[in-house]
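Before I ask anything, here is the structure I am working with.
Note that this is a trimmed complex: some chains were dropped, and none of the rest were shifted.
Should a chain be cited, it is by its letter among A, B and C, assigned in written order, with residues numbered from 1 in that chain.
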Amino acid sequence: MTAADSEFAAVLTGVFHRYPGEVRDSISAIDLTLRSGERVALIGPSGAGKSTLLSLLDGRLRGFRGGAIVLSNALDARRAPPRNERAKVGFIFQEFALVERASVRENVRNGRLGRVTQMAALFNRFSEADHSAVDRAMADAGILEFSEKRADCLSGGQRQRVAIARCLAQEPQLMLADEPISNLDPLRAEKILQLLGQTVGRRNSTLMFSSHQPVLAMRYADRVIALNNGSIAYDGSPEKLDRVLLAEIYANDKGSDCPSLRLVG
Amino acid sequence: TGDKLTLAFIPQENPEKLVGDVKRISAWLSERLGADVTGFVTVDHAAAVEALRNGDADISFMGALPFVLAEAEIGAQPLLAEVYRGSAFYTGRVFVRRDSGIETLAELKGSDIAFADPISESGYLYPLEAFVKAGLLTPERGTSSFFGRVYFAGGYQQALQAMAGGLVDAAAASQYGELLLTPQQQAEVTWIAESEPIPSHLVIARPGIDADLRSRFVEAMLSLNEPENQPLLAHVYSPDGYIAADTSAYDGVRAIARRYGLLD
Amino acid sequence: MKPTDPDESRRASWRAVWPSLVIGAAILWAGIGSDIELSRVANAGGRIAEFLSRMFPPDLSIAREAVDATLETLRIAILGTIGCILASAALGFLAAESMTPRAINAPVKAMLALMRAIPLILVAMLMVGAVGLGPLPGILAIAFHATGMLGKFYADAIEGVDRAPVAALESAGATLLQRLRYAVWPQMAPDLLRDTVFRFELNLRESLILGVVGAGGVGFYIQTYVRSFQYDKAATLTIIVVLIVLLIELANTWLRRLSR
């Protein structure tokens, strides 16, 4: 990789993917370049392929075709990236993916696992830096208060914030967030989006988050990518994305016979 | 001295007694031989022979058929034969219920019979020989040519119980097997055929055993015949006493084992 | 399931019917072929009562020996269980589809099946041949034989965990061992505990065959008593075994409540 590559967080060229046994591609013909330091919102109707695209960037999608380079590492369609590459990319899961029987703190600490030595972690030996990163992440996500509660004794929004804190604790170079505010009240939602944006700014890392609240999403993104039926329907600045375009993006997917409703404000 | 002797016992009726017996006999032998004698209980002769083979045990106690098998397998040596009820021999018998009216072996054609165990001289091979002698079947054609169904019940007692309970028509067991039934059952059953004499149980040794130690052991065991030591016999399966074993006494058993494919 | 391709879905449903057919045929064969007089079951009631009456009252005169035998059995079971836990942890992990590639897990799975398949009596003889008399061969035999089952259970438990948090940890850069420790372990600990205690209970009862190797555990006594029709003594020992097993069951419930 040349030095010039480092200005790109990710480069996808002609990526296709289809889930086994399906008749339609989940994402198709994706060409996409993420620049370092960008904050990108990913929008599009339900089933458009947002989660699939994000998991591709995270190195978790198997069996795609096309070229995918993430943080200078070329992804392999058959196997997961090496550990140090995985540690650099953080992910907030749409359905949280918490370890239910573990405490909030343990769940957040799991975000540090990519950075500690194998043996140290096995015996629960985390460094001071790890502990303080975990505490900071929990404070930022507003979950310090119930840090010793078990993950399965939380409300939906509390669980979502644990998932967010885990990713924050990881301090990744590329942060991928799949509907990170779906279960958060508006104040918290804004706070979290702001926080993710700040984190990115502070460390010149990159953020891509999907959301079903385009108005909010556009407020915290430098760039918006819209997916529809697996393809990119819009890629540009939030400012240029007007009501008409938005309505098109959401109305235009197969299997949707929605009337054209007010979308903004 | 540094002599070590290990005995492998095979359990009989009263395991709770056997464990104590093993201790008593081992202690007595230790003193008598001036050697370190330990005893183990194994569940059957196969494990005992396995231990003899590797020198994990030196001495064991078993019946004539297991002995001839062990002799062929590992070269086990016969040391002593038990004398039981005044004889070094006993027999196997074929039992039926009195009310069945059966009096001869020939009448058992097509009936169901329970044997004790396929590796049993008195509960299987010898009684079967009685049928062969009577011309009713041959080892080659097998039992199914004569009997209805043939069961191996697992022991004398199970075989006799099955017969007494009416589940089969006849049972083969040791001549003393009858004693294992309740008095009421004993009154209801009878035997209709008896086998050739079978050499009684014996004490055997592994092939490589130190000759001196062996002869001291034999001598010690024979001293159990003396009146003052007689009570100790109750701790080794309660025979009347021991006599030196004569290897030719087992030729008959060897022949039968060979005939039924247990020996080459 | 693709409603758009009726052929495919018909083929799929045929694939689903096949196993039922095979199983059904096997049952039919088993049922018809064997000379089972089910009528005998009808008048078994009295006989069962009679049999049970022979067990009562239990002969408590052997209580002392029974307790000794029980302790011996417990000892063998505990040490055998430790051995099989260690072996099962390693093999179970290797046999789990979600942990290792097929080239590893399939042969390990087969090996575990093989370990289960070898009759315990043969294993016991092998161990007597290998290390002589006394409790040691019993412990080894138990450890070997039990690993075939417990290793499979561990693999099943690993395969049964929710994959989402495991994937999340993998995404965060956790190594295989770390994923095991922090995502798989917390999820499966209760199952593991349950399976291990259960196997311990089984090991305790497999002392039946352990009489083979000397020392004499409970199972050996029971077997001998049953073979010599001393049911009242067998009853005493059975009661002890039952008590221990119930105790283990209690401990199990208690442990699981703690680990939930």
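The definition used in the following text is that contacts are C-beta pairs under 8 Å (C-beta built on N, C-alpha and C of every residue); 3 or more make two chains touch, one makes a residue touch a chain.
In this text the structure is predicted, and so the values were computed from the model without any measurement.
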Complete complex composition as a label formula, though a single copy of each is shown: A x2, B x1, C x2
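As a convention for this text, only the chains that are shown with their structure count from here on.
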Closest chain to global C-alpha mean, per-chain Cα centroids: C
Remotest chain, chain A as reference, centres from CA atoms: B
Rounded Å distance, chain A centre to chain B centre (Cα mean): 79
Whole-Å gap separating chain B and chain C, where each centre is the average of the chain's CA atoms: 35
For chain B, residues that touch 2 or more chains besides their own: none
Set of chain C residues in contact with two or more other chains: none
In the complex, chain C residues that touch chain B: 62, 65-66, 68, 124-125, 128-129, 132-134, 209, 211-216, 220-221, 223-225, 227-230, 233
Interfacial residue positions of chain A with respect to chain C in the complex: 21, 23, 58-60, 80, 83-91, 93, 95-102, 106, 110-115, 118, 121-122, 163, 166-167, 170
In the complex with chain C, residue positions of chain B that touch it: 6, 8, 11-16, 18-20, 40-44, 46-47, 50-51, 53-54, 56-57, 154-155, 157-158, 161, 180
